[in-house]
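Written out below as structure tokens is the structure these notes cover.
Apart from one protein chain that is not included, each protein chain of the complex appears where it belongs.
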Amino acid sequence: MIKYMWAAYIVTWVVHLGYLGYLTARTGRVRREVEELKND
Amino acid sequence: MKAPGLLAVTRATLAKDLRLEWRSKDAINSMLFFSLLVVVIFSFAFDPTAEVSRKIAGGLVWVAMLFATIMALNQTWARELRNNVMDAYRVSPAPPNAMFLAKTIGSFIFVTILELLMTPLFVMFYNLRSIGPVWQLVVIALLATWALVVNGTFFAVISIHTRSREIMLPLILFPISIPAILAMVSATTLVLTGEYSPLFWMQLLAVYDVVFTTVCLVLFEIVLNAE
Amino acid sequence: MSFTYTPDSVAAVTTPAVSLFEITKHFGRFAALRGVSAEFMPGKLYVILGENGAGKSTLLRIVAGLLAPTRGELRVLGTGKLREVALRVGYMGHAPLLYDELDAMENMRYFAGLYGIKDDALCATVLGRVGLDAKLRRRVGQYSQGMRQRTSLARAIVHDPELLLLDEPFSNVDVASAKDMAHLLGVMRDQGKTIFVVTHQAPVMQPVADECIVITAGRLTAREKGIPRHLLSPYAAEVRR
Partner (left out) sequence: MKLKLILFALVTLGLLSYGLYMALVVAPTEATMGDVQRIFYYHVPSAWTAFLCFLINALASIWYLVKRTERSDAIAVSSAEVGVVFCTIVLLTGPIWARPVWGIWWTWDARLTSTLVLWLIYVAYLMLRRFSASGRAPVIAAALAVFGFFDVPFVYLSIRIFRTQHPQPVIAGGEGSGLDPTMAKAFLWNMIAFTVYGLLVMWLRYRLELAERSVEEAHAEKSMQEGA
């Protein structure tokens, strides 16, 4: 039974971390573009 | 010279849409053929007895109508996109809601005609005989059809300028319409099987119609000019 | 000394028909217009020239109220609320803005209705003005491009607008039709209408143009009386002979 509990907790954090990773990637992309815009 | 009234433009636009449809018959033909296919294929798939078909017909009819409505909406709005005719309407002083009402009433007429044509086929293919009173089915059909076309028309305008708009329409229309679909299917099934009173679902549909017609009329102008 | 009385007619002449202040329009990462400011007096015929993608059509659509500018303000016929003056503005788009499945008269009747006009005789007269036969029962979809553009012009002027905005009215139109239309525009200007014509075919408009405006890459770069010779040539290439 306890494996269901662990599954739920892990799933929750996998989704959250996945989303945070996605946000980080997008932020990185924006940063790079800002740099490029500054350089030209 | 003064700006034309809501009713006058609604009437003129509706007449124009009906005339266009009469000349091309795009919408009604595709809807009719599509529904016919659904009837035939589902009847193969389920091979229903009279008892079973009473239970599933409600869902079947309305799923067919839902998709047919989407087709009708895509057709009528495609006409407004051709030659950018919508721009001519938008620059005119005509009230935007007149266009909304005309399109909604037009689609309502098309879907109602389709329902009238399809009903005998459903009865035939599925050995349908309603246990509950038939007048209730008529009321349900009117309320349900309005529920489908009123939001459908609104979302057609939303999706008209998106990429791959023909797919976008069902994508946004279905989730919002879930309560209405649930109501129309349940109400129809209850009348056909005669198990319970469909009154609650009919009331729900009526309130749904009123609420969303209001929301549509309030927001349509904003959406039409969303550029 | 002060003026105590200004007749309406004087006020009407001195108010610009269209005034633009720092009009900017972005489409995502692309800027179509950037800071266009200008005033245009009524009763004149303006020709807007410029290369493809310079922002001419965008500007016209903004004045017509079809597009909202990203920044900047505009006043049309004395107001910033464009819907209030929709009755007095006519717009002819790049596409014909007509229903292909209807004939010319049916189209006219419908679009006149949008301006509160229920007058078949008037619709027929306007069709006559652009050189079309109101009794022709052919559907617009089967018209030649020249006839289609004439019908489209008729649609735009059916309510006798004070301000007329035309986007490429002569595209793919035969020279004879284009000349007829240009002449008609000249007549309308002489009746006191303000007319804007976006076009690549400057020579067609030269006999009737009061001023020309050049838009280059989203900016208003030149404004001249009439159409000077040097502006005729670069855009003249596309005129059919």
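For reference, chains read A, B and C in written order, and residue numbers begin at 1 within each chain.
Note that in this section contacts are C-beta pairs under 8 Å (C-beta built on N, C-alpha and C of every residue); 3 or more make two chains touch, one makes a residue touch a chain.
Keep in mind it's a predicted model, so treat the numbers as computed, not measured.
Here the chain not displayed is in touch, across the complete complex, with A, B, C.
The chain not shown here touches chain C at positions 26-31, 34, 51, 53-54, 216-219. Residues of chain B in contact with the chain left out of this view: 151, 154-155, 158-159, 161-164, 168, 171-172, 174-176, 178-180, 182-183, 186, 196, 200-201, 204, 207-208, 211-212, 215, 219, 222-223, 226-227.
Within the complete assembly, residues 1-2, 4-5, 7-9, 11-12, 15-16, 19-20, 23, 26-27, 30, 33-34, 37, 40 of chain A touch the chain that is not shown.
Everything that follows uses one rule, which is that only the chains that are shown with their structure count from here on.
Distance from the chain A centre to the chain C centre is 51 Å, each centre being the mean of its Cα atoms. Taking each chain's centre as the average of its CA atoms, chain B and chain C sit 39 Å apart. For chain C, no residue reaches two or more other chains under the stated contact definition. Chain B meets chain C in the complex at residues 1-4, 8-9, 12-13, 16, 19-20, 23-24, 79, 82-85, 87-94, 225, 227. Taken together, the chain C residues at the contact with chain B in this complex read 64-68, 83, 86-87, 89, 91, 93-102, 106, 110-111, 113-117, 155, 159.
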